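All protein chains of the complex are present and in place, except for one that has been dropped.
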Amino acid sequence: MFELKMDNAKYWRDCVESIVSLIDEGSFNIAKDGISLKAMDPSGISMVSFFIPSKAFSKFEVEKPTSIGLNIENLGKVLSRARDDEVLVMKDADSKLLIEFIGKGVRRRYKLPLIDVRKNVEKEPNVQFDASVEVAGEPLKEIIKDANLISSYISFKAAKDNFTITAHGDSGELEEVHEPDGTVIKKLEAQKAADATFNLEYLENMVKSCPIGNSISMSLRTNEPIKLSYNIGDATITYYLAPYMES
Amino acid sequence: MFELKMDNAKYWRDCVESIVSLIDEGSFNIAKDGISLKAMDPSGISMVSFFIPSKAFSKFEVEKPTSIGLNIENLGKVLSRARDDEVLVMKDADSKLLIEFIGKGVRRRYKLPLIDVRKNVEKEPNVQFDASVEVAGEPLKEIIKDANLISSYISFKAAKDNFTITAHGDSGELEEVHEPDGTVIKKLEAQKAADATFNLEYLENMVKSCPIGNSISMSLRTNEPIKLSYNIGDATITYYLAPYMES
Partner (left out) sequence: MFELKMDNAKYWRDCVESIVSLIDEGSFNIAKDGISLKAMDPSGISMVSFFIPSKAFSKFEVEKPTSIGLNIENLGKVLSRARDDEVLVMKDADSKLLIEFIGKGVRRRYKLPLIDVRKNVEKEPNVQFDASVEVAGEPLKEIIKDANLISSYISFKAAKDNFTITAHGDSGELEEVHEPDGTVIKKLEAQKAADATFNLEYLENMVKSCPIGNSISMSLRTNEPIKLSYNIGDATITYYLAPYMES
């Protein structure tokens, strides 16, 4: 038994969009402190870890920790129907998730079936990162588009004084050198230079829900998974992506 | 012999778009009092009835009542080429419809061939409706999108105190309860509760030409066709749609 209420239905929509950009199903764990979800994408090369504290809700009643498995894609579509000024209520009802949008003179209720989630994950990858870079969200989206012109992969290299992006393909080569000047690269810390290559499509899906004006934190270690995270209001979304090893 | 003139070509374009959203050919009947068109959609489950009074034209000369059969889709495309501040003239010429757009220093003339319309309809369905609902146009478009998430069908139920929408599908259920508070439901009158289910694609095409800010009137009777109509300036467009009987 749980009943959650949020004064702005569109905020929960934004949260769920950050999850659905990578995975199609998952289990939300609803506990006293908030709601969390950890899931791998269908191909198993990336992972998403989401957390939103209970304080983000105007009402947060949970009898005991509960896990609800959902088709996240369907949940995202339902939430995309949120209108301005609508209040959101989520509760369990007859083994379904009831999602209620409450507006002036209107009560709209969707019921979504609960599902058994195939692949649950419990733990995040344990990597000792050597470098961390904080990049403004919009420029990072553009950097990914730059590389997309040339290749399906992008290499990130964090060094002491700069953050370098490279991409190679049949139609040409790209090299971008970004200095930590505060407009694009907000912060750069590299105990050791770190260099790895990643799939661009996954990265694109990971950054696309970053709210306008927010920064994205990236942690790197040579040829190890990247960790990428940002805030959506009180919520935090964290992604991991395995490196691509050129053969 | 007829010659019709309208000072704003884009208004006639809007009128024709409301017809072409449902049917692909039809006959305009041009008489002293105005122009009317009644036609069924190709599948025969819906009907459109259009009327525009002669006063909507700045010149309306008709020798005797005339019927002109047209490919309404082609007519709609030609009218979509109307520019701001252009005057529209329509007249018959050599068994064709001449459409003239007159702008500053420019005269653009399209000639469209007349066709024999396969399926003419003379009368509108005779239903004794039990309930009528007046809904603001934009919210009704949103309601139809809500249901589209879940199903290809939507059920409308008009009762004394509220207007309820339901939809069911594999991915979930939707129930919307709208009270007559004046923002979405402008007026609700039900002598008897009325409940019927309709195809969403047809409804979507019917409501899409409703001008922003206008209301849509719906008349319902249990398991009978719905009547849906709205104004486009001086013109009135009325649609009928047969109910879907779940088996």
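Quick notes
Chains: A and B, in written order; residue numbering restarts at 1 for each.
One rule holds for everything that comes next: contacts are C-beta pairs under 8 Å (C-beta built on N, C-alpha and C of every residue); 3 or more make two chains touch, one makes a residue touch a chain.
What you are looking at is a predicted structure, and each value in this text was computed from that prediction instead of being measured.
The residue touching the chain not shown here, chosen from B:Pro113, B:Gly182 or B:Pro211, is B:Pro113. Of the listed positions A:Asp7, A:Asp85 or A:Glu179, the one in contact with the omitted chain in the full complex is A:Glu179. Among A:Ile150, A:Ala194, A:Val207 or A:Ile232, the one in contact with the hidden chain is A:Ile150.
Within the entire complex, the positions of chain A that touch the omitted partner chain are 142, 145-146, 149-150, 171-185.
By the touch rule set out above, chain B reaches the unshown chain at residues 71, 74, 77-78, 81, 83, 96, 104-113.
The working rule: only the chains that are shown with their structure count from here on.
Chain A and chain B, compared by their mean Cα positions, are separated by 44 Å.
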